[in-house]
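Missing here is one protein chain; the remaining ones are kept as they sit in the complex.
Chain naming follows the written order as A, B and C, and within any one chain the residues start at number 1.
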Amino acid sequence: MAGSPMETTASCDITFAMLADPEAAREVCFGKEGVLAGIGRGRGYIDMSTVDDETSRVIAASVAKAGGRFLEAPVSGTKKPAEDGSLIILAAGDHSLYEEATPAFEKMGKKTAYLGDVGQGARTKLIINMIMCGMLTAFCEGLALGRKSGIDCHQLLEILASGSIANPMFAGKGPMLLKGEFPTSFPLKHMQKDLRLAIKLGDEVGQPLPCAATNNETFKRARSAGYADEDVSAVFKVIT
Amino acid sequence: MAGSPMETTASCDITFAMLADPEAAREVCFGKEGVLAGIGRGRGYIDMSTVDDETSRVIAASVAKAGGRFLEAPVSGTKKPAEDGSLIILAAGDHSLYEEATPAFEKMGKKTAYLGDVGQGARTKLIINMIMCGMLTAFCEGLALGRKSGIDCHQLLEILASGSIANPMFAGKGPMLLKGEFPTSFPLKHMQKDLRLAIKLGDEVGQPLPCAATNNETFKRARSAGYADEDVSAVFKVIT
Amino acid sequence: MAGSPMETTASCDITFAMLADPEAAREVCFGKEGVLAGIGRGRGYIDMSTVDDETSRVIAASVAKAGGRFLEAPVSGTKKPAEDGSLIILAAGDHSLYEEATPAFEKMGKKTAYLGDVGQGARTKLIINMIMCGMLTAFCEGLALGRKSGIDCHQLLEILASGSIANPMFAGKGPMLLKGEFPTSFPLKHMQKDLRLAIKLGDEVGQPLPCAATNNETFKRARSAGYADEDVSAVFKVIT
Partner (left out) sequence: MAGSPMETTASCDITFAMLADPEAAREVCFGKEGVLAGIGRGRGYIDMSTVDDETSRVIAASVAKAGGRFLEAPVSGTKKPAEDGSLIILAAGDHSLYEEATPAFEKMGKKTAYLGDVGQGARTKLIINMIMCGMLTAFCEGLALGRKSGIDCHQLLEILASGSIANPMFAGKGPMLLKGEFPTSFPLKHMQKDLRLAIKLGDEVGQPLPCAATNNETFKRARSAGYADEDVSAVFKVIT
């Protein structure tokens, strides 16, 4: 227990932070009595927040300039995996720090990957979320089509659960979709933001993404329809 | 072992057929010494072929008129599941026949579902394949984006395998996609046909399917590019 | 003035028909005292109805077998152009008949084109309508975006009218869109049907059409939302 980020970084070999948003991440790093003020030569700072590229790079450069070592380590997984210690940790940045932090990561998550330079952790997360949105949209379209075709959708869920596309997300969200319940595990507006950023990344590296782009518009429609703060699965409401 | 479909249906309580296409299904049913010539009052005929609605309904009506009972029972799963007895059987039609055939279905597949009137088996299969196409397209777009962004895609596969969207299809096809190998398990042109039929079903029942429609055009692009007879996963070649 | 199609074709060099739908077209041709009963060697029958390929081909073959000559000649244009004699006539089939009918076509329309074998008239019409849907959807999205961005859309219409994309459809439908008025000139459900058929044609000839496919889903959404019988421009209601 310390009185400030500065005290923490000044007294620990490795400091872990997990903050709400880029503004908080910057404040904790650059603020008065912030991370930079305390970090000394060789000590490590690991930011597990989900922030934009720019923020991550600015923090990384400042920590390095102050003599410290930096790792971005956003996580994939929501509330339940966090409670269960089954998060997936997407680390990128200083490799020696990654190695030293691995035992700690192993307590927090069930899977840790080192992905290269700062930025690759965040990018990997965007790609995973983009694939997830594609699966969720296809799933919702399938259930909507089944329902309108007079098919028993609970049976459809069972069939899906037996085949080669069975996955925990369908198993978890399927019954709730059919009940019309969307308790927020990951807010739709955050997922749409990630989808937008993934498409932007595609624009930068020259990768067309017609499926993701079409899905993004469906998620935007859900956001505009008033479901921004509901669970990402509430996209079902504008599909049916 | 019998000399003709007629002999078979005349001497068995239940006859199972699994044929290449609608033409074969019609020939075996309506041809000289065909199914209809032998089926008697109360005997059962189960067609496990994947055929169009029209063919299935015509066969169903003719079998009923001849006094027999009919079940359509297309399967979900390809070569490997067939060999392993792990197919999923999507039955629809005469319910008493379904009950009598269940022990046999249990030998052939790992999961059997009774879906209602003739046509619902075929429709369920279309919906499953539509969801599968959506997942595969999202997966390919994600891998393509990862590759162009300098991310190690084998690592990306491992991360996907640990999370809530992990599924046997990604696990099976992922490494082959990265190697650029597309051994035909299910031909791309057949999948594109199913996608087209699912969208047509959506048109009939009034269900818009923007994700599936966009993906269908990507699959058509792959078909036009010469990959019609390769595995469905060869869609990756027009995405990258 | 004649008492039946038979009397008409029996007494005229060229008979023109413009009927409501494929069923009517078949009835007038094949019915008792129908076109076929009266048409003799060398006389001409021109069907200006909008029908499907199959119907057009069956009528063409039957007329030819009866010794007559056939032309399909669907028109592009709605009520107003019909009243003004400014329809566009898309003829295909017997070329000698086309030449003989040209003076009559010139009275009915402002532009007549001979497009080749029976079927090419209908296909050309589908392509024109597909382009029209693309333009209308882009226009609606642009107006919706303008409105939400606080731009004066009447001014936007004026600007569009001055530039290289100015066209009669924008000029005619624009002000009505902004007023929220959709008096039926061409019913949305018919346009969506043409869009669907154009995409089907693309499937047959191996032409991917991502823009048309995405728009088709937007039109389906408008149809499902209850705007099937309103003007095609009512698609605006599901875009805003």
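FYI, a residue touches a chain if its C-beta (ideal position, glycine included) is under 8 Å from a C-beta of that chain, and two chains touch if they have at least 3 such contacts.
Keep in mind it's a predicted model, so treat the numbers as computed, not measured.
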Contacts of the unshown chain among the visible ones are A, C
Only one of C:40, C:67 or C:172 touches the unshown chain, namely C:172
Contacting the left-out chain: of C:9, C:56, C:192 or C:218, that is C:218
Only one of C:97, C:130, C:177 or C:191 touches the unshown chain, namely C:130
Residues on subunit C facing the left-out chain by the touch rule are 76-77, 81, 88, 90, 110-111, 113, 115-116, 120, 123-124, 127-128, 130-135, 137-139, 141-142, 144-146, 148-152, 155-156, 158-160, 162-169, 172, 198, 201-202, 205-212, 214-215, 217-218, 239
Touch rule applied to subunit A and the missing chain gives residues 196, 202-203, 206-210, 213-214, 216-218, 220-221, 223-224
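One rule holds in what follows: only the chains that are shown with their structure count from here on.
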By label, the chains that touch subunit B as well as subunit C are none
For the pair subunit A and subunit B, the C-alpha centroid-to-centroid distance in angstrom is 35
So, in whole Å, the Cα centroid of subunit A is separated from that of subunit C by 50
Two or more other chains are touched by the subunit B residues 202, 206-210, 214, 217-218
